[in-house]
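The complex appears here without one of its protein chains, the remainder shown in place.
Here is chain A:
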Amino acid sequence: MLARVSRTVARRANVTRTLCGSRRSFVQPSGADRASVVDVPSTYQEENHFAPSPDMLGFKLEAPQRDSSATEQVRPIYLDLQATTPVDPRVLDAMLPYFTDQYGNPHSRTHAYGWEAEKAVEVARKNVADIIGADTKDIVFTSGATETNNMAIKGVARFHKEKKRHVITTQTEHKCVLDSCRKLSEEGFDITYLPVQKNGVIDLAELEAAIRPDTSLISIMAVNNETGVIQPLKEIGAIARKHRGVYFHTDAAQAVGKIPLDVNEMNIDLMSISGHKLYGPKGVGAAYVRRRPRVRLEPILSGGGQERGLRSGTLPTALVVGLGEAARIAQKEMARDHARIKLLSDRLIQGINAEVEQVVRNGDENGYPGCVNLSFSYVEGESLLMALKEIALSSGSACTSASLEPSYVLRALGAAEDMAHSSLRFGIGRFTTEAEIDFVVKRIVATVHRLREMSPLWEMVQEGIDINSINWSQH
């Protein structure tokens, strides 16, 4: 019978002794359903994978020791679901056969290993196509949304570089899109970075005005990873359709599986999909490249011509199968998950607003509920994060968290510099529970109050002094 594993040493020793003592007769190998797994093999415990070596200069490597009692290490609550999501156990279960016995190369045409791997890849392709309403042959597997964004933007722009030299994007795009556009501008293309309104949504009239006869590509992300703002894809697609030769690319990494997407309804020509935002594995993604009417692009990787010649290289079967399974599960659970995440998100926002004043929500109120970006006035963001050690949160996006600059997305939304510095991004997902949300609300309220008590600016505001009118003297 399955029992939850207790990690005390004594219990383990007992079980090992019992197993060695029993006499085995002629038995058939039992499947996983007959296994009563209460322990790992004894050899597993002795191996210390992180034995310190003499040239480590005395640094102690803190590898999480699995055999030591689990009560010592307490893991923080994970609320950073825009950075990455945990792999759903059902997805992991679908992937493992392709890491153990079915390890064939899907491009091998001459034996059963190759055929079964290819079959699995095609099933995964169908699952990914279904979640976005596309045709199976339109999906190209890549190593992630960053590669797909590079492929789409650079590929389309370079293919049409003779006649078309203009690309349109927004100021709130992901770093890989902005960097690809910067590279293109070094090659001589014109790039228009559209501003966004106060709530993060682009102005459709401005977009229409920015389109020139030599525009080849519009790239606008579906759901922003920092603020959760949902762009009006259907309207943008309609505008792109009106102008011949303008392709519409959308970075839907945060949107796939969370909001309903249909590439035909929304007139999308290229789409980026990321595996690890979808409760799938990291290191895999997909590109949707429309075939009718055909979107032509120059591939980045040259090689054996796999994936319609657009992305050469052996497909990582296990990862691709994981992406397909994650997409299938997301399709099934989308309505259920969305309702639940909306509930939890409302609970979080109302819980914080009830106890703390002067909290600003960055981004549209009608954005994706699973991404809540809040700015706390007169509280410094870094100190807030440091005080919340038991909660895994992020301020701004993971890509830019290393630098000291405030997030460019919040700056594009018109947030003041100090508000941009004190922003926290809460990510809520499929596996978040009410207990976690209540814990977080309690912690945040206590911490914000404590930090505000210590802040002289807050004192001044309480007394009614207008901070902006103060003439700070130079020393």
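We take it that a contact is a pair of C-beta atoms (placed from the backbone, for glycine too) under 8 Å apart; a residue touches a chain by one contact, two chains touch by 3 or more; residues count from 1.
Criterion: contacts and distances are computed from a predicted model.
Of "Complex 1 LYR protein domain-containing protein", "AP complex subunit beta", "Mitotic spindle assembly checkpoint protein MAD2B" or "Nicotinamide-nucleotide adenylyltransferase", only "Complex 1 LYR protein domain-containing protein" is the UniProt protein name of the chain excluded from the display. The missing chain, though absent from the display, is touched by one residue of A:Leu96, A:Ile259, A:Ile300 or A:Val359; that residue is A:Leu96.
The residue touching the chain not shown here, chosen from A:Gln82, A:Thr432 or A:Thr447, is A:Thr432. Touch with the hidden chain on the side of chain A covers residues 1-5, 7, 32-33, 35, 37, 40, 64, 66, 70-71, 73-78, 86, 89-90, 92-94, 96, 336, 390-391, 430-433, 435-436, 439.
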